[in-house]
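Report on the following structure.
Only a single protein chain was left out; the remaining protein chains are all shown in position.
== chain A ==
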Amino acid sequence: MAVQTQLYAVPAIEKKESKNKNEVEKESIFETKSLNLWYGETQALKNIDLKIPEKSITAIIGPSGCGKSTFIKTLNRMVELIPSVQTKGDIHYKGSNILSKDYSAEALRTDVGMVFQKPNPFPKSIYDNVAYGPRIHGIKKKSILDDIVEKSLKDAFIWDEVKDRLKENAFGLSGGQQQRLCIARCLAIEPEVILMDEPTSALDPISTTKVEELIQSLKKQYSIVIVTHNMQQAARISDQTAFFLNGEVVEFGKTEELFTEPKDSRTMDYINGRFG
């Protein structure tokens, strides 16, 4: 069903066509230019230049404290919630610099959704969790909200498990279900990009598999950036991978190439489990 507000009018058909044409050379959705970030005196990101292609899965790997979580949190400016953070450089999202003062973080986060490490549903009903995003953006009509909730839950592969208990508290769901609910909640604002910060690290293997399948089904419609500790996961689901070390990008390339014939010896050591 067509939804009338501008926010929700995502021209899905147009995009599918362009995707088929550019299977190899995809347009980049994010482009960072000498991005630097400090927490107080400590520099967490050093001169990051990355081009993240659209409608694909970009994995970010690296040892703890390498800046990978910090990096994806700059893509929707969630880092700003931490006091004493300072950034320098540019991040271009669809051509405009999101780090400039007049770019509203709220507008950016409506285009760039986020799924967090630990499932964090609101202490509300399943329905209200998914409807929260559309509601804060001004959608009040019950029939539209119903449509969005159903579609989002279906797209997040969780509709069949929850359709009979939409009014129940989301805390009653299992961890894996909660995480898929959080993904549904993110889909409900119809973002273009979904950032995922280690979305399966708190889940059991079966839930992890489900979420991974879900992520792969989402890349047809969304550009996905996923931080992961799990190298097998990066190898399994991503199209390209960036290897971060001490706040720098050591290597960025097609996942297959990066895992089979890494150009940098440090990447080689890391994927072979010699450190990290």
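The rule is simple: contacts are C-beta pairs under 8 Å (C-beta built on N, C-alpha and C of every residue); 3 or more make two chains touch, one makes a residue touch a chain; residues count from 1.
Convention: contacts and distances are computed from a predicted model.
Peer 1: Leaving aside the chains on screen, match the unshown one to its UniProt name from "Phosphate transport system permease protein PstA", "SWIM-type domain-containing protein", "Cytochrome c oxidase subunit 3" or "4Fe-4S dicluster domain-containing protein".
Peer 2: This omitted chain is identified in its UniProt record as "Phosphate transport system permease protein PstA".
Peer 1: Using the touch definition up top, pick the residue from A:His92, A:Lys118 or A:Arg266 that touches the left-out chain.
Peer 2: Here the residue in touch with the unshown chain is A:Lys118.
Peer 1: Which of these touches the unseen chain: A:Thr58, A:Asn76 or A:Ser223?
Peer 2: A:Asn76
Peer 1: Out of A:Gly62, A:Gly133 or A:Pro199, which residue would touch the omitted chain in the full complex?
Peer 2: Considering all chains, including the one not shown, the answer is A:Gly133.
Peer 1: Which chain A residues would touch the chain omitted from the figure, given the whole complex?
Peer 2: With respect to the unshown chain, the touching residues of chain A are 76, 78, 81, 83, 106-110, 113-114, 116, 118, 120-124, 132-133, 136-137, 169, 171, 182, 185-186, 189.
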